[in-house]
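In this view, the complex is presented without one of its protein chains, the others remaining in place.
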Amino acid sequence: MGRYIIRRIIAAIPVLFGLSIVLFAFIHLLPGDPAAALLGQHATPELTAKIRTQLGLDKPLYEQYLLYLGQVLHGDFGRSVINNRPVLSEFAIRFPGTVELTLGALLFAVGLGIPLGRFGARHVQRLGDGMVTVVSLLGVSIPIFVLGLTLQYIFAVQLKVLPTSGILDPRIDIPAVTHFILIDTLLVGNWGAFVDALRHLILPAIALGSIPLAIITRITRAAVLDVSNEDYVRTARAKGLTERRVDDRHIMRNAWLPVVTVIGLQIGGLLAGAVITETVFSWNGVGRWTVEAIQDHDYFVVQSTILIFALIFLVVNLIVDIGYAFLNPRIRY
Amino acid sequence: MPRPQTLPARPVATRATRGLWGDALRRLLRNGPALVGLFFIAVFVAAAVLAPVIAPFDPLAGKLVDRLQPPNAVHLLGTDLQGRDELSRILYGAQVSLVVGVVSVLMALGMGGVVGAAAGAAGGRLDNVLMRVVDVLLAIPGILLAIGIVAWLDRGLPQIMLAVAATNAPIFARLLRASLLANRDVDYVTAARSIGASKMRILLRHMLPNSLTSLIVAATLALATAIIDVAGLGFLGLGPPDPRTAEWGTMLTDATQFLRQAPYLIFFPGVAIVISAIGFNLLGDGLRESLDPRLRR
Partner (left out) sequence: MALLSVEDLVVHFRTHEGTIYAVNGVSFALDEGERLGLVGESGCGKSVTNLAIIGLLPKPAGRIEAGRVVFDGQDLTRLSESDLREIRGRDVAMIFQDPMTSLNPVLTIEEQMVETIQAHRRVSRADARTRAVELLTMVGIPDPAERLRSFPHQFSGGMRQRVMIAMALALKPKLLIADEPTTALDVTIQAQVLELIRDLTTGGGTTLILITHDLGVVAGLTQRINVMYAGYIVETATTTELFGRPSHPYTVGLLHSIPRLDEGAPEELIPIEGRPPDMRHAPVGCPFAPRCAWRIDECWVVNPPIRPLVAGTPVVATGPAATHRIACHHPPTAAEAVVGRPLVPGWVPAPPPAGRLDELSAASGGSPVDGPEARS
């Protein structure tokens, strides 16, 4: 088992390497003159020269790459051209917001998706399953921004039960300690603010989680159906076990495997989707920051987001692989 | 007295392929949801193709006096913030979505297919290297990759096509490679090899046709995501460079400001996107069921 983990980690190294090259190229190989593109309208001769030396743009490419690697490994992801603050610290402030949104969406997708999938499998070829399939279809066909805007319109504008956007009522002031709004509200004991923050989280989480919900539902349903037709399920019934036991120990225990894998893969999609969701709901997170950065040609910011999101995705995939091996005794032994 | 029977010498593989398409078409036409999907796609394509003919107004021209009218007798779907006719903009928007969607999926098929086929057919080190490249692309999740590419290359229709193609290409690469690997050791390929067929011939006549079915399904489903991705880019302000262009995603960005006053401006482009996506998703699922040779009856 330990060897399997090490093998997987080693397999990930070339990908990390390739990723770093791609991101290096993103800035150092910008079409045209990188320095001018980076500075955009802020370009002055002194600043341009400064950027050039900072990035080593006059040196040979491989030297630039080594310089870049060194900087990244030291946590130097460049500075934002807008406010000249280090990108990494700006990222750290906004990242918790994205994490909260992503976790909320994941909770929604898994919490609703798995039961829905099981329900669909149990009622296969009947009305219940048909409805589940429709939900699944809509989930993948309705883009996040369309769903988000629609939810906003129905619940915020018409029914007025939930807030339109933002992470917290602007009138409430909470000191930013961890930058996790849910934690920060609890840290100062402001229960009302905590609830308010949760209310702000609901619509964005649903919008972001819609696609993973659809996929998890589909996979769970398929996995349960597949496993239900396996011989060992028939054996279990022939032994006289209760249907409940057959369901839990024999069907679900085996159906979990592909479902868990899929959940892990959805994390990447969630991170990507966060970009759009944060824009629709004016959510204070890395995604919205990145979109603004693109419009401002703030390339260091965009690069850092891509790098960190990709890293997270790779790590999650690694964890999923190891988790799968753990759950499936055929690989473990 | 029982008489021995002689069987005609026909290679099962070829016969199976010819029968497969006819069978599949028949099954597809009996599949309810797939027919609904085809209908939606037909509406979508018709809108795109017939836009110049049936659009009542010029999608780019609008008078501020006419702005933000709800649906009425003159402007069937209302007008937008610039006074432009919403119906005409939706129809022309279909053109952008259709063209960009189809071209990007074709590009993705080409790029991904070549890489996947090369990796699958060649094996060994080339396979390893190519798959690592694919892995790197896959490590950058979905729309982030598209955003990155458009940010890097600046806005423009070709750039958008390339960006959306890049998000789908790795999937095709992996698919083709897996399909080739699975088919490599199949009996009829070994049989063909044993009678001296060349590697290229084996690839073209025997292995590819069988990989074709999963590609077709994947491409159809990829069209659905391509349409959504294109609109997504538009929504984020990375759409076609000319801000007046009628593109569904960009139309939604404009409409966000007027969520309260003019919700219909969100409804119509939204419905257009969803219907097109549903169409390709349903068709893709239908194709998957009817093209699966194991389900042949």
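Just so it is clear, A and B label the chains in written order, and each chain counts residues from 1 on its own.
The rule is simple: a contact is a pair of C-beta atoms (placed from the backbone, for glycine too) under 8 Å apart; a residue touches a chain by one contact, two chains touch by 3 or more.
Treat the numbers as computed from the prediction; the structure is a model and nothing was measured.
Looking at A:Arg52, A:Arg199 or A:Arg245, the residue that reaches the missing chain in the full complex is A:Arg245.
Among A:Leu149, A:Leu182 or A:Ala236, only A:Ala236 touches the chain left out of the display.
Listed here are the subunit A residues that touch the chain not shown: 125, 229-232, 234-243, 245, 249-250, 253-254, 327-330, 333.
The rule we apply is simple: only the chains that are shown with their structure count from here on.
We define each chain's centre as the mean of its Cα atoms; on that basis subunit A and subunit B are separated by 24 Å. Of all residues in subunit B, those touching subunit A in their complex are 132-133, 135-136, 139-145, 147-148, 150-154, 224, 228, 231-232, 235-238, 249, 252, 255-256, 259-260, 263, 266-267, 270, 273-274, 277-278, 281-282.
The touching residues of subunit A, when paired with subunit B in their complex, are 14-15, 18-19, 22, 26, 30-31, 137-138, 140-146, 149-150, 152-153, 157, 164, 268-269, 271-273, 275-276, 279-280, 290-291, 294-295, 299, 302, 305-306, 309-310, 313-314.
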